[in-house]
Every structure is written in structure tokens, then in C-alpha cells.
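Yeah, one chain of the complex is gone here, protein chain that is, but the others are all in their spots.
Up next is subunit A:
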């Protein structure tokens, strides 16, 4: 069984039959049961719709953003500090107003969304790769290797992820210098989020692997002299992916918040190619003088994004958990 202190119901979500490759998870998602529960849950439907729209905007900002805000030739200072369209002095030209340099806030949000989502997805992907690999090895090997790896996980778990990410950022500054670090900001943040978030995956995958490795299909693979790496990744991995999917969804929300937080305190993405957090940081300078929309609008976009992800994560966790049915 998995770690009794952290039971992970999602691992037992479906009956384990013979391994079927990585396409299995997609088939599981398409299967009637999850679509049926999605249809019954209008909150989850709404969250999914909102998330799809935001992801579309993040993928193709040029299509949706009214202005190329970070093209220096397009900046017109005379448009600075316009309030949103529905307030006195606002115009339909700039729906959500403009910032201190006359840039359209809506466009800035759409481009910022792209940076936030890129860093979030990249961080989650790195955490998945590290966590799944360590979890598979620990669960399959057992014994000394298992206790060593889990001990490392325990140590890391005593620190909040955000602190570890800040620490990694500080180390990157000491190594690369401030300018070098800013050029590599996206990569540094992906590494910081990945290294601070792998433990949850490792624990869940380890627990599931310990169950799986005693099953007949693993024994039969061992007997036919399939290599260990192949057994781990081709045979066991597809059966623990449901757990990874649930953790990954919730982690994506956390990852985007970590990026936004680091950027807000000035340790994340620099203002030359801002993320949502950077936009809020810049706008925060004008809160006291009354130009509230420069910070509040990107903040609201961030809130909607993370809320949609969390709602969907809650839905997936419940829908893939047979105990709640």
C-alpha cells in the first residue's frame, strides 16, 4: 500500500489490467464515466471552458491582443494612465485602461499570461520528470535506496516550496550575477519550481509502484528478461499516471502562484518581458496615487486562471476517486 499518512486514492482509480502504453490515460479521460461526471458538474464545465479560453490566449497572443505592447515603436506616451473603458476618461480603444507608458492593459495581460503559463507548465513538467523517476526507482528498488530517497524527500518537505524557490533564485544570482540571471529568468524559474515541487509526485508514484511491482504482469516481464528501465517506464509507469495527472493539475495552480509571487517581489521575470506577477509588481507603484487598474486587472486575471485550475483539480480528484462514488 502507499504511505498510510498520505493515502492517495487516485492511484486506485481504475482496475489495473495489462499495461497499455501512455495512450491509456487519454483513453481513460475520454471514457464515458469521466465525461458523464463532467456533464453533471456545471462548475467544472465552466472552469474547463474558462481555462481553455485562457490557454488559447496564452498560446496565440498575437491573434487576440489588440496591441503589440512590448514593441517599443508602438508605445505612445500620450495614452498613459487611461482608466478602463467604463470609467470617466476611458475609451473603448483601451478596454481595461493603459499603464504608465500608455500600453494597453488587456494586451499586456494576454502576453503576461503566456509567460506565466509557460513557466508554470515548464516547472510542472520538470517536477513530474524528477518526481516520477525518483518515485519509480524508490518503489521498485526498495530497501536502502528507497529509504535514502524518501529521507531526502522528507527533508525537502519540511520547507515550503516558495522558500526553496526563492533560495534557488538567490543561488542563481550568486552564480550568474544579476544581469545574467535576468536573461535566463524563465529557465531559472522553471528549475526553481521543478526542484521545489517533485516530492509529491515521488511519494505517490513510489506508493503505487510498490503495489504494482508485485503484480503478475511485472513478474512475467521479469521472466522474459525485459530490462529494468523498460519495466519501469513501459510497464509500471502507465499504471500510475492517474495519480500524476491529479497531482499535476493541482501543482500547476501552485506553480503559477509561485512564479507570480517571485515576480511580484522582484525575484522572478524582469519587466522587459513581464508575466502577470511582474505586471502586478509594476502596477503596485501606482496604487497609492489612484491608478488602481494597472495592478488590479492583471491580479484579477491571475486569480481567474488559478481558480479555474483549482476547480478542475478538485473535480478530477473527486471524479477519479472511486471511494466517493
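Basically, a residue touches a chain if its C-beta (ideal position, glycine included) is under 8 Å from a C-beta of that chain, and two chains touch if they have at least 3 such contacts; residues count from 1.
Here is the rule we use: contacts and distances are computed from a predicted model.
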Among "Integral membrane protein", "Electron transfer flavoprotein subunit beta", "ABC transporter permease" or "Copper resistance system multicopper oxidase", UniProt-listed name of the chain not shown: "ABC transporter permease"
Hidden-chain contact residue, picked from the options A:69, A:124, A:247 or A:295: A:295
Hidden-chain contact residue, picked from the options A:64, A:186 or A:287: A:287
Touching the absent chain when the full complex is considered, from A:188, A:267 or A:316: A:267
Absent chain, residues of subunit A that touch it: 151, 154-155, 158-160, 162-163, 166-167, 169-171, 173-175, 178, 253, 257, 260-261, 264-267, 277, 280, 284, 287-288, 290, 292, 295-296, 299, 302-303, 306-307, 310-311, 314
